[in-house]
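With one protein chain removed, the remaining protein chains of the complex are shown where they sit.
Note that the chains take the letters A, B and C in the order they are written out, and that residue 1 is the start of every chain.
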């Protein structure tokens, strides 16, 4: 047991903190609106220029080759400084790990630096009408073009920030005879390719953050395939592993939210009843427990382990902790909770946590079947 | 809307209260021990002699032909006066409704008066080793005796108070070729019949309240069959309907428990933190909500309706309310909760609520499928 | 003992339900998001034809003379369709208050359907519907029977500023800083308290109606929607979510009706019963809204789908007129805790 960071990690923290405190922008509009997205991209470029955009990546792609510990430290400092949600996250946290694992050196060189620099902005094309958490129900299809490359046709939906992004990754059925998770292939697609129509639509929290993406006989080159034809399911599972695991929700975010909740209570002593103080303490305890669980997980990963199905524990825990935490904030706000403010938006967004990246119902199945060994049927 | 009882109902309440306050015994041992059971039978006989044992039954069987409203009133008064749990309840509340519905006049005359008088003491033979809530998995069997009547062989278990009772009712497979809920027949069996062995065993709360009942080529006459050969499933479902419905858990029990919880809190002001006071208020509110729900249900039954699958709402609600209520009492008791006292025993017993009479998982399936119409598969 | 609506009550409820189902469609509610005043006016005109403004006003003063047991089912119907209108405030809180206080001008206008009323009864600076209401009732401690004051629209507008609710139909005004005095209503403490109780109860009824709609929409959705080759509603986890939702609604509903009875009877427990009703209704509506979102999945998140119209009304309204926790504290006090 050693729960102290090294001197060099402390130095890394100090550097990150200093830069973030000086540079984190205030009052950006939501990154899920057109205007806010542009503001966020500007911020992401600033991050990149200072080499804070992708700290864990190799230096040649714009990173600092930071360790997992340093990445956790950076995330803590990022949220502590009030850094806004990353509009590049679907690329950096979902696509990039897959490109690192499955991409050719040429693909890595082509995709990663532009992603880090926020030159290419990636959205995910997982869901289709009629297939939400059921990725294997993909019906969008791709067929080989006789002159080379592929022809893609189909429809993706619930694509977060799809109306503002420049590129999309997603699964297409390359074997028309196949069913379920067989015969799928993972594609990376520039959204300005001929035949693609993107239609943004409004989200519950008022932002136009969703899009439908229609593909009609869209031509992409062979290099658009990531990880081999027909290998899409395996490749995608690797990405959803990232999505559910450590990378999407670092503990820093919830620790920061819990601290903000404590501040909110301190600013409203009359509203902070003993019952709410108990809930706030619970929220803080849970955020801290999530951090500690993550530290033990990272210890194991650094020693060569793999989180595997354990990441389902993370997903369920942080997503439900987030709802409790944000809901407690609304209770503190009382009638003011109905105003369209940061806490209420966060609450509504938190309700999506148990839905996206594999519903918590599916995660609990995974926990029971893969971690506890209960029978599938 | 009229939430007042009539003058005659009020008079009924006053009579019941007067008699109960004067006669309810104090300090009986648990009815699930041999010694306590004998004490309880004595009390049940006293109740019967005063015609309070089966108030809703016809007068010729020892009742008062009380209306459903009067029955609710009696139950409220019974628990308010601190009346002990009824060791006759499996007979009176589970078997009797079935005998009223399916019994021949001769069966009714033979069974009901002796049950009401606590001369015959009935236990239920539902569960078998390997079949708990899955009644259709019954493997105990009955075959016709060439000389008339039936020969029963098999094993029943989890039979509450089986070691102290005189009679048992349960399902047996009369068609050896049948599966699941086909080919079952409902039998009523004196436990002193040759070939029956009863073995009591201890229960979690320390009482020896369970029994296994072994049947080895036990002969019973044709009159032991209730509701027709091969009709057992339909007949049993009628009984489990009673078990889950209004009859097993009248609101009076929970209202009384909630009042006792309030008294406990008042007697321990230091322990009654704001959080516990909130939980106590919740418990009282839920008990009251259960009473009100029941009143609207009885209104509908009196008007000719049938609770049907609605009784699953009752079962889930009262059983989980009971756990919250008893658990809050333990929180009030603090470290003293570990003592083997009334509240702690009630808590442990309450944990059985979501298990017996059809687990709450099954009840929630029923609610979803029959009340909301969700697809079975 | 008869715990059900009588024939007249049932007929009235069905009449209002038919009207609202036909008129207060999701499209009308969406229209009210764009123009709350116009949406409310259109619907109010329809309800005025049925006499709803005067529902709680004595017949001698031109109303229908109905009691809480008659009106509460109608408010539940209004909740069911997320009626974008201060119906509780105008018809259930203000109308009998105007009658009691002898405010004839206001009463006449109200009965003619020409007056909508907003309330800031519980000391909050926020006034739902304040942006377009013709009168605003204001009190700092109505539950304890303190005085109630009334502002006209001009004074309210001058003293307040529009703020964004997550439910745009609520057209919330914020009365920051010093509040104008307004006109003090000539009421006994009991009348003021009763007005507060009607507001709490009406709000509870609307929340139960909203919860029923959220549950019905979700039930329909999970029967239809297929994932992994089967209807989503065939998964046990989804079944159990919806069973919990139904339980929450079914055990809140009777408590709301009982509180109506207690008000009509002037029961000594009416304050406790109203508090219990709101505590259960708020908790049930919040629970059902969360379950509805979860069972829908991503589609719950788009404003093109109707669900958010009802869910946001719950999130906006569940803490008004006393949150579940606040109301349970009232019950606890009534129980001697």
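Assume contacts are C-beta pairs under 8 Å (C-beta built on N, C-alpha and C of every residue); 3 or more make two chains touch, one makes a residue touch a chain.
It should be emphasised that the depicted structure is a prediction, and the values quoted were computed from it without experimental measurement.
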Omitted chain - touching chains that are shown: A, B, C
Residue, one of A:316, A:329 or A:348, that touches the chain absent here: A:316
Candidate in contact with the missing chain, chosen from B:101, B:134 or B:222: B:134
Missing-chain contacts mapped onto chain B: 127, 130-134, 136-137, 158, 201-206, 210, 273, 275-276, 323, 330-331, 333-340, 344, 347-348, 351-352, 354-356, 359-361, 364
Contact set of chain C toward the excluded chain (per top definition): 235-237, 240
Those residues of chain A which, in the complete complex, touch the missing chain: 1-6, 9, 69, 262, 265-266, 272, 277-278, 280-282, 284-286, 288-290, 292-293, 295-296, 298-300, 303, 313, 316-317, 361, 363-365, 367-369, 371-377
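In this section, only the chains that are shown with their structure count from here on.
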Two chains joined by the most C-beta pairs in contact, as defined above: B-C
For chain B paired with chain C, centre-to-centre distance based on mean C-alpha positions, whole Å: 40
Whole-Å gap between the CA centroids of chain A and chain B: 52
Residues of chain B engaged with two or more neighbouring chains: 278
Residue list for chain C, restricted to those that touch at least two other chains: 238, 325
